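What follows is an incomplete set of chains from the complex, kept in their original frame.
Chain nomenclature is as follows: A and B, assigned in order of appearance, with residue numbering initiated at 1 for each chain independently.
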């Protein structure tokens, strides 16, 4: 299979995944973001990188947004929103921080493949992005692939992570409209030190 | 426009972007990755996050891979590969490091929207991923959007970053095949501390 064919299958699968995201959960997620005093983003591994990409754009849109674990991140309080990106919904450091954030009175949101996980049960809104993830993916995938099945491989959490990034970048677009922000305005809040 | 419609437009645009990536440049990129003794990944902002997501999977595949700027990253030498992810191809810190890496005898690769940029001129392989980027995107995009045009907004480098991530995850899939690695083998190299 060529890499072009892989990219084609992968984007098709992404489109499919994104279609299945529940509309009401999107509305709740958007409302939570718009209402929060401060927003704290958290995640481990590649999910954490996706979360940080989202945080960067929220900052460009003028939100008070922070990444958990970075140097000058302030404390969280009532009225704030904590958002975790966690495919499995049970990453131990994410869960430990989410519980603390809840104790502090913050609202907890999660983007996950497992709404029935500890994170899913703790959170509202919960945005379910289905897909193979680090918990369920089986080894027979490669065998089926080699046998000529036209599925993308998307090892481990790949499909969840990419779908979450497409979802969150679409949320950013919608927030641009709702806040009536032009790209030029985003650029004025983009770092000029890189 | 609903967020579902935005996600649909965005994945279509991603598929289109990916189709246009030059096949020969992909082959050169794959070969450079396969031949390198050590691989060093670098990038600023969201491009840097995309680079780190790629680095993590290369590690799961058993490559000797490091992120420039992290704590225990070793020095670069001849026989090593430095890969920058840079839409504009002229990010000052990336350029400064790339020049040093070249002086040290390393091979320089870049994923960029601007092959004619300083980074593009320095590098081989150069993978061109077209798209609006932080340098060229115009403000009239939002106006056209509000006027009902069905283009995705993709502010600043969004389209480049997402396309680069789809491309790099497809490279990972191909490397799995070439190195005959199952998902289970990737999992044994995934961090167990998160």
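Annotations
Note that contacts are C-beta pairs under 8 Å (C-beta built on N, C-alpha and C of every residue); 3 or more make two chains touch, one makes a residue touch a chain.
The structure presented is a predicted model; accordingly, all values stated were derived computationally and were not measured.
The complex is a homo-oligomer: 2 chains are shown here, and the full assembly described by the structure file contains 4 identical copies.
We take it that only the chains that are shown with their structure count from here on.
Taking CA atoms, the transformation carrying chain A onto chain B includes a rotation by 180°, reported to the nearest 5.
Rounded to whole angstrom units, the spacing between the C-alpha centres of chain A and chain B is 19.
Remark: chain B residues 1-4, 6-8, 10-12, 14-15, 18-19, 21, 23, 26, 30, 44-46, 49-50, 52-53, 56-57, 60, 91-93, 134, 137-139, 141-142, 145-146, 152-156, 158, 161-162, 165-167, 169-174, 176-177, 181-184, 186-187, 190-191, 194 touch chain A in the complex.
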